[in-house]
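Every protein chain but one is kept in place in this view of the complex.
Now for chain A:
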Amino acid sequence: MKAVARRLVILIPYLWLLVFFLLPFLIVFRISLSEPAIAMPPYLPVFDLEEGWRAIFDKLSQLTWGNFEFLLEDSLYINAYLSSLRIALLATFLTLLVGFPLAYGMARAPQGLRPVLLMLVILPFWTSFLIRVYAWIGILKPEGLLNQFLLALGLIDRPLAILNTETAIFIGIVYSYLPFMVLPIYANLEKLDYSLIEAALDLGCTAFGAFWKVTAQLALPGVLAGCLLVFIPAMGEFVIPDLLGGTRTLMIGKTLWTEFFNNRDWPVAAAVATLLLLVLVVPIVLFQNAQARAQRAAQ
């Protein structure tokens, strides 16, 4: 009885994944294999159990890879994927550049101050993500706070065009996802025994050498976790490029939205989503496999 209960407990996360990830994904995947139609729902074929299993089986042959072929043929989609990849990679790197010193500073702050700093990092979450991104419009627009400030200081003669450029997207992503970078790195650095740094100094390392050979190496798992946590949502990001990036920037999240709402082409939108998932999942699975293997080798 006990063994059964234990198995049920283990089953819960799998059930969760099945119901909230795998089933929706299968539905999306199945739509991606359909043809668009002006109907409700807007695709064909539609499986209806009332027509009997036989009819459903017949309709299976109507499913097609055509949408995927279309995605690969039209350079718009490939460019959108590549552009998203570039922006997500660069934004992740920038977030790391800002996040690591922040996490390092927090981890080296006096013990009593750390919970406060942690609180400050999490604090932005208390305001809606959408509102915070809107607030950046107010800051970055030509007559916005940043330009007024810089003009008042006399650092610039005319307003900088930041809004509706890629720079604005980077600012938005770094700002929005910074906590996801800071928290895992902080968790890693906080555990770091400072005597390791002293040992490195004692053995002849300069301060920078000790940082690179000890601190950075030991923070690596946190850095990787943080990068994944930023890279994955940045890759499919829609709100930030839509609000801050203007019409010229091409990102896959925006393309997806256009297909779905403007063109009402659910099958192509579903194919875009499926490919996006593959682009994200495959490297992550490979990466985690490699990590698990490295861990086994270490034991």
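Throughout what follows, contacts are C-beta pairs under 8 Å (C-beta built on N, C-alpha and C of every residue); 3 or more make two chains touch, one makes a residue touch a chain; residues count from 1.
Note that contacts and distances are computed from a predicted model.
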"Germination protein, Ger(X)C family", "Carbon-monoxide dehydrogenase large subunit", "Subunit PaaJ of phenylacetate-CoA oxygenase" or "Spermidine/putrescine import ATP-binding protein PotA" - which is the UniProt name of the missing chain: "Spermidine/putrescine import ATP-binding protein PotA"
Residue in contact with the excluded chain [from A:L89, A:I139 or A:L196]: A:L196
Selected from A:Q148, A:T206, A:N263 or A:Q288 as touching the chain missing from the view: A:T206
Of A:I137, A:L218, A:V239 or A:L280, the one touching the omitted chain in the full complex: A:L218
Missing-partner contacts on chain A, residue numbers: 193, 195-196, 198-206, 209, 213-214, 217-218, 298-299
